[in-house]
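Removed from the display is one protein chain of the complex; every other protein chain stays in position.
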Amino acid sequence: MINKTVKSLAEAVQDIHDGATIMISGFGEAGSPIELIHALIDQGAKDLTVVSNNTGSGNVGLAALIEQRRVKKMICSFPRTANSTVFPELYNAGEIELELVPQGTLAERIRAGGAGIPAFYTPASVNTPLAKGKECRVFDGIEYVLERGIKADFSLVKCELADRYGNLTYHATARNFGPIMCTAATTSIVQAKKVVEAGVIDPEIVVTPGIFVNHIIEVSNPAHESDLVAQKLTYPW
Amino acid sequence: MINKTVKSLAEAVQDIHDGATIMISGFGEAGSPIELIHALIDQGAKDLTVVSNNTGSGNVGLAALIEQRRVKKMICSFPRTANSTVFPELYNAGEIELELVPQGTLAERIRAGGAGIPAFYTPASVNTPLAKGKECRVFDGIEYVLERGIKADFSLVKCELADRYGNLTYHATARNFGPIMCTAATTSIVQAKKVVEAGVIDPEIVVTPGIFVNHIIEVSNPAHESDLVAQKLTYPW
Amino acid sequence: MAQNVAVDIPDGSYVNLGIGMPEMVADFVPEGRELIYQTENGLLGMGAVPMAGQEDPELINAGKKPVTTIPGACFFHHADSFTMIRGGHIDVCVLGAMQISKNGDLANWSTGAANAIPAVGGAMDLVAGVKRILVITKHNTKDGKPKILNQCSYPLTGKGVVESIYTNLAIIDVKKEGLFVRKLGPNVDFEYLQQHTEAKLFQYTKL
Partner (left out) sequence: MAQNVAVDIPDGSYVNLGIGMPEMVADFVPEGRELIYQTENGLLGMGAVPMAGQEDPELINAGKKPVTTIPGACFFHHADSFTMIRGGHIDVCVLGAMQISKNGDLANWSTGAANAIPAVGGAMDLVAGVKRILVITKHNTKDGKPKILNQCSYPLTGKGVVESIYTNLAIIDVKKEGLFVRKLGPNVDFEYLQQHTEAKLFQYTKL
C-alpha cells in the first residue's frame, strides 16, 4: 500500500545531504514550513542552496537556517523584509551568495523545472541589470530574455490537508510557491496541518496531485513566524 | 457591477469575426462546448483557425463546423477518432489545413500564450518529422526543440459552475484544455452548467479565476456528442 | 494622490497595487465602480483590511499585510499568478518609484549602492506584463532632489513602461513627444512644477 506519511519531522528530512539545493515554500510567513526548517537545522546538512521568495525574519525558520551558516547561496526575489536582519548582515559581510530573480521569473523557472522545460523566454528584466549576460531575443517585435528552469534535490512545503498518496490542499495565500515547488524537486517533503484518509479530499479540489509528493508529516499546530519573532525567540531554542 | 453573464448563446458568440483563431476545449466529447459551437455555426463566421485536441465526431459540434467549410485550418494533436469522418475526408481532398502538434506541446503552447511566454524549449518531437524546420538546441546534454506560444482571438469552453466574475469549476476529465484556453484567448466564452451567486464557489476550489473569462452563458442540460452521433443527427438540424 | 489615481481606473478593471503608497488607492474607489484587486502572492478579489483580532497571518497581500477576501475571490499559486501578470490580463498596476525618466523608464527596486540589499519582487514582471502602469510618488526626494529626470541613474525596473505619474504636485502623462502636465495640484503653478522637475515638461494645448 502506498503510504507517504512518515513518523517524525526528523525522519522527513533525514536524507537531505550537504550541498543540496532546497526549495522552501512561503511568501513572508504565509506558507513557510517552519517546523520542517527547524528539523533541517537539527539534522545538520550544510552548504545548501536555498530557493525561496524571501530570506525569513527574526532568528527563526529560514532566517535561523541562514544564521547557522548552513546556506551558501540564496535564490530569491525579495531578500529584505520587515524584521529580516540575518541575511542582510551576512550578505554585506560577503558570507552568503545571492541570485536575485524577478518574482514571476522565479515562479516560472520553478514551474519549468518541474514540467521538463529546460528554458523559456520572458519579457521581465529586459533592459535591466538582471538581464545582464543573458541571451536576449526578439519575437514579434518585442524583446525577451532566456531563462532556465530550476530543479531542486528537495522541497520543503507547508500545506493544509494531505492524504497517504500525497494529494494536497492549501490555505489561502499560504499556497503561493508550494504547488510548483512540489513539482520541481526530486524529493518533496510536506508538512500538513492534517492528514486525512484517501478519498476525503474531493478529486476536483486537489491542488497538488500526489505524484509530486514524497514524504508527509502532520504538524497540527504549526507556529506562526511572526509570533516567534514577536517573542524574540532564536532557533535552536 | 461586474457581470459577465450574457442572455443567449447567440449573444455570447456575436463578436466572432471571419478569420479568427478560436480555441475549443474538449478531449473527445468530454468538455466539448457543443452548444457554443452550434451557436457559432448559426452565427456565420468563416475562415477560422481552430485549436482543439481533436476534430469532432459524427456531424455535430466541431465536426459540423468543419463540415460547413468554416474552418480553414486545424491545430490539433489527434485529428482522427472513432466516428470522425468529416475532417479526414476534407483533409484528403486538400480542403483543410492541418498543423499536427504533440498533445503536451499543444497544451504547453497554449499555456505559454496565456502566460506571456513567447517561446520555450521541449524535448517532445526531437528527431521526428514534427521537429522539422524548427530550431533545436542542447541544454545539459539533451536536445530540445523551440516551440512558440499560441494565442487566440476567442476560446469556447465548457465548465460546470460559474459566477458573475467568471470564476469557474469543471467536471471530471471535462476540465482538460478549458483552463489553459481561457488564459490564452483575448475573449473567453464559457458555457456553464450552472451560474451561481458570487461567493458560492469556495475561493480555494476555483479552477479558472474570473480574470480569464469574458462571457458566460448557462446551458443547464448540455448535449453529449456521443448521444447526438448515435442518433445520426447533423447540425444544423 | 491616491484619489487622483483611483479616479483614472475604469469600472470593472483588474488592478494590482504595489507595496506602500499604492496600497492607499483602494481607499478611494469612486462610487458605482467595482474594481478587482489582484495581489501577486495568490489572491484575486482582495477585500478590506480585517478588523482587529480577525487577521489571518496566511491571508496577506504582496506587502505582507493581513487582508480579507470579497465574495467571488479565489486563491492560486505563484505560476498562475504571474500568468495573470505577464500574460497581459491585469488592466492597471499602480507602483511607487525612486526615479522616472522623460521617456517613461522606471527605477523602483534598487539604488545600485554597493551596500544596498537588492530586492526586486514582482516589479519587473508587472511593468513587463500589465497593460497600464501608473506611478504614484512624492514629486521630489526627501532631500528635495527631482525624481522625474532626463535619465534614471538607478538601475531600471523597466524601459518606457510608465503611462502617467501622480505626485503631490501634479499629474503628468508620459507621451512619445515628452512629459505632459495633465493637472496641477492646489497652489502649484507650471513654473514651480518645472523648477522641481529635471525633465522638460509640456502643457497640453487647449482644444
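Some notes on this structure:
By written order: A, B and C. Residues from 1 in each chain.
Basically, a contact is a pair of C-beta atoms (placed from the backbone, for glycine too) under 8 Å apart; a residue touches a chain by one contact, two chains touch by 3 or more.
Keep in mind the model is a prediction, meaning the values are calculated, not measured.
Listed by label, the shown chains that the missing chain touches in the whole complex are A, B.
For the options A:94, A:133, A:203 or A:236, the residue in contact with the chain missing from this view is A:203. Considering the whole complex, the residue from A:82, A:142 or A:211 that touches the absent chain is A:211.
Although one chain is not drawn, the whole complex shows that of B:33, B:79, B:116 or B:166 it is B:79 that touches it. Touching the omitted chain from subunit A are residues 1-2, 111, 113-117, 163-165, 167, 183, 197-199, 201, 203-204, 206, 209-212.
The chain not displayed touches subunit B at residues 27-31, 53, 77-82, 87-88, 91-92, 98, 100-108, 110-111, 122-130, 170-180, 207, 224-226.
Keep this in mind: only the chains that are shown with their structure count from here on.
Measuring from the averaged C-alpha position of subunit A to that of subunit B gives a distance of 34 Å. Contact with two or more other chains is made by residues 108, 122-123, 170-172 of subunit A.
Annotation for subunit C: residues touching 2 or more other chains are 43, 75-76, 79, 82, 85-86, 128-129.
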